[in-house]
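The complex appears here minus one protein chain, its other protein chains still in place.
Now for chain A:
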Amino acid sequence: MEKMRVLLVDDEIEFVSALAERLNLRGFDTATATSGEEALQKVAASPPHVVLLDMLMPGMNGLEVLTRIKRDHPEIKVILLTGRGSWDGIQGIREGAYDCLMKPIQIEELMQIMAGAVEGSKEERPGEGE
C-alpha cells in the first residue's frame, strides 16, 4: 500500500521537524514547509493526501493557503492547527478545512483524525487507491 503523504506547514521549524519525524516513525511520507509560499510550491510539485496547516504564519497566513489549496486541489484534506482557540478553526472549516486542532496537539487525536480523513477521501474517490 502507498504511504500516505503528509505536508506539514508551520513557521516554527522546531515544531515541524519534530512532528515530521514522529509521523515518519508512524509510517507516513512526510514533507515540511515553513511558509505559505513554500507550502503551495510543494503542493503543486507533489500533491499530498493531507496538509497539516498552521493558521498563524508570517507572510501568507493559514486561511489564504487553505483557500488556494482548496481551489487547485479540492481533494486534498487540510487539517488546521491553531494556538488561538476554536473561532479560527470554525472559520477555517467554513472555508473547506477537514478539521481543526488546538496546539499543542495530542498525537493520538491527530492519528484518529487523519485516519478519518483518509477513509473519507477513499469513499469520495473510489478506485483512486492504486
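Rule of thumb we're sticking to: contacts are C-beta pairs under 8 Å (C-beta built on N, C-alpha and C of every residue); 3 or more make two chains touch, one makes a residue touch a chain; residues count from 1.
FYI, contacts and distances are computed from a predicted model.
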item: Chain not present in the shown complex, as UniProt names it (candidates "L,D-transpeptidase", "histidine kinase", "Energy-coupling factor transport system ATP-binding protein" or "ABC transporter permease"); value: "histidine kinase"
item: Sole contact to the chain not displayed, among A:Pro58, A:Pro74 or A:Pro104; value: A:Pro104
item: Hidden partner interface residues of chain A, rising order; value: 12, 14-15, 18-19, 21-22, 25-26, 56, 81, 83-87, 90, 102-107
